[in-house]
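One chain of protein is taken out of this complex; the other chains stay put.
Let's turn to chain A:
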Amino acid sequence: MIIDVYNKLTILSDSAKYDVACTSSGVDRKGKFGSIGSAAKAGICHSFSADGRCISLLKVLMTNVCIFDCKYCVNRVSNDIVRVAFTPHELAELTINFYRRNYIEGLFLSSGVIKNPNHTTEQLIKALELLRSVYHFNGYIHVKAIPGADSELITRLGLLADRMSINIELPSQESLTLLAPNKTKESILRPMGLITAKIQENCTDLVKYRHASKFVPAGQSTQLIVGATPDTDHKILTLTEGLYKKYHLKRVFFSAYMPVAENSLLPSMDTKPPLLREHRLYQADWLLRFYGFEAKELLDEQNPNFNLQVDPKCNWALNHLEKFPLEINKAPFEMLLRVPGIGVTSAQRILMARRNSPIDFSGLKKIGVVLKRAQYFITCKGKIMDGLKVTSDGTIRALMADQYKLPSPYPEQLSFFTEPFITREDVQQCLTGQI
């Protein structure tokens, strides 16, 4: 029987791996007597796979049987592959046994559409109910909502999970029609809106009745595929911003498209995944969520795609040199955040330290601010950094571009994760997807 589970695990984790969300964040929950498990708001990474991504949850499909035919997906009905399914019992045993050994922070359960969306959702509910009430699992659960399922079922599912997501995958209706013929914008956005409404309703319930059960306390997320369609970064980022504002999503994930099928509508099989582009989108997403930027400040119709040479924040600064240099001892927090090389933590430390006494460049270094790029954009006590020779805006531009010089004609092959990012502390969280 175990051999069987071994094969199922191989197949069902292999087909789940393109879903990049693997965070276990967003909710703090203490352990309970008689149960196993707890949840930590900041999320915990339990390992890192060979591709450098955080492994936090047991990420599997309930089944890879699917009646839909999304062109970009390995599980599409027209693809000739082995189809298997976990029983709820197998899945629960696997989760609990991994969890006890501290391999994982919880479960990320998704599924192909088996029979129909309602039936699939019922299967998911069955598995999670078993895990929660029979196995007393109190750890993190992220579950996928199936587009097209009834509201009542989605609601029941949401009461069993910490986070729910529906992947939009393709950023426009045209792309959806072309590549995911069984899905529509409506079938995705309706349940998304339902989840948003339920979360809000639940908040008021919790105030009214303290023991009301929690509906997806860690919120909702989604994923967009980058590079499968001609949609621009501008389109993707504007959509992302809308999702945060309108649907109060906790996270929007981006997944560089990996060719899985030969199809004239899709990039050819030898296309490399646009990893650097994906990286730029994550950086921009970070700027939207924590740095007070708006999408329109970063991209517009004239410049619809990110500069691959320079990160979005630095790019913004280079286009707004009139706002610099900034005096470290006076600049408001929001402006400190806009200095290339200064992250949220650094900005907070600057605020704290300067309350005590004015800061000079050596003080900045001690606080932990990396001056490599920041030096061109700041003054300390009215002075620019010693030995810094900047004659014109052009020089700064040249210097910045130089720091980003791409050593190979294939940016995708770069080990770009080590390039200067917004700040080091941020890169870690951004890439590991925590928060």
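Just so we're on the same page, a residue touches a chain if its C-beta (ideal position, glycine included) is under 8 Å from a C-beta of that chain, and two chains touch if they have at least 3 such contacts; residues count from 1.
One rule holds for everything that comes next: contacts and distances are computed from a predicted model.
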Among "Probable DNA metabolism protein", "sn-glycerol-3-phosphate ABC transporter ATP-binding protein UgpC", "Succinate dehydrogenase iron-sulfur subunit" or "Branched-chain amino acid transport system permease protein", the UniProt name of the subunit that does not appear here: "Probable DNA metabolism protein"
Candidates A:272, A:289 or A:323 - the one touching the absent chain: A:272
Residue in contact with the excluded chain [from A:203, A:258, A:335 or A:371]: A:258
Residue in contact with the excluded chain [from A:185, A:296, A:366 or A:381]: A:366
Touch list for chain A against the chain that is not drawn: 2, 5-6, 9-10, 13-14, 16-18, 30-38, 40, 42, 44-56, 58-59, 94, 97-98, 100-103, 105, 139, 256, 258, 272-273, 275, 349, 352-353, 355-357, 359, 362-363, 366-368, 415, 417-418, 428, 431-432
